[in-house]
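Just below is one structure, and these are the notes that go with it.
All protein chains but one are shown at their positions in the complex.
So, subunit A:
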Amino acid sequence: MMTRKRKAFKWLTTAVMGAISVLFLTPLIWMASSASKYEKDVMVYPIQWIPAHWNFVNNFKEVWMSNVQFGLFYFNSLKLAAAMTLLTLIVSSMSAFALAKLRFKGRNLAFGLLLSLMIIPNEATLVPRYLLLKWFHLYNSHLGLIVMGMFSIYFTYLLRQFMIGIHNDYLEAAKMDGAGYTLIFLRIMLPLCKPILATVGIIKFIWSWNDYQGPLIFLISKELYPIPLGMQLFKSEFADNVSLTMMASLSAIVPLLLVFIVLQKQVIQGISLGGVKG
């Protein structure tokens, strides 16, 4: 039961938290505001939160249509993130299926070994992976980055935990009807896993989209750059132009922000999965 006093208190905390959340988002508000200004107004103090003179369109044109090929960076990011997401889903769901639903000797051992390999930090294998890419002639190529980004034991683990919860009756019934394992996997397992595949897919997409370390080390050609590296290029070329840099940052963030706002339930659920099951 909520007494009136309690209700009032709840409204009060809501107001205080509202103020904190706005304060928390100040840097991003400042970014959007600066991206809409003339350069000379950006560093004016006290800050003009709402530009006195709007310059959004010109800044937008400068970022998107000048010689820094922002459109191309976008395309590259989209291509890389989509490919990595799709391939990770395929690879991880296949091994998750074997680990969750197929009976074979050494299954628990294989699962345990796979999990224990998660402690190898990607950062500690940068040098040998760079050499591998060189040897396979995949250095400075999108394919090389995609191969690096398509294996994730963590996602396999999440998918396996979900698949274990699926009742064996579905699989047994299909087996009785003479279905092979491939058919069972494609026609029964994957459709039943749609929610978790969507959740895991979105998370993987966000991580791949924002990956900076991989492209930084494994790419050199500008025309292959995804957005994070494009931003870096932008920063070095327009270091003194804050309004343009902010427009570029805004452009880098907005698409993912929209995806997140539309799919927030799945994103938040996907992030929580790791924590709850620990």
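By our rule, contacts are C-beta pairs under 8 Å (C-beta built on N, C-alpha and C of every residue); 3 or more make two chains touch, one makes a residue touch a chain; residues count from 1.
Following the convention adopted for this analysis, contacts and distances are computed from a predicted model.
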item: Omitted chain, identified by the protein name its UniProt record gives, among "Sugar ABC transporter permease", "DhaKLM operon coactivator DhaQ", "Carrier domain-containing protein" or "Chemotaxis protein CheA"; value: "Sugar ABC transporter permease"
item: Contact partner of the left-out chain, one of A:Gln69, A:Ser141, A:Gln161 or A:Gln232; value: A:Gln232
item: For subunit A, residues in touch with the removed chain; value: 10-11, 13-14, 17, 20-21, 24-25, 27-28, 30-31, 34, 42-43, 45, 47, 90-92, 94-95, 97-99, 102-105, 107, 110, 114, 117, 119-132, 147-148, 150-151, 153, 156, 175-176, 180-181, 185, 206, 209-210, 212-213, 216-217, 227-228, 231-232, 235, 242, 245-246, 248-250, 252-253, 256-257, 260-261, 264, 267-268, 271-272, 274-276, 278
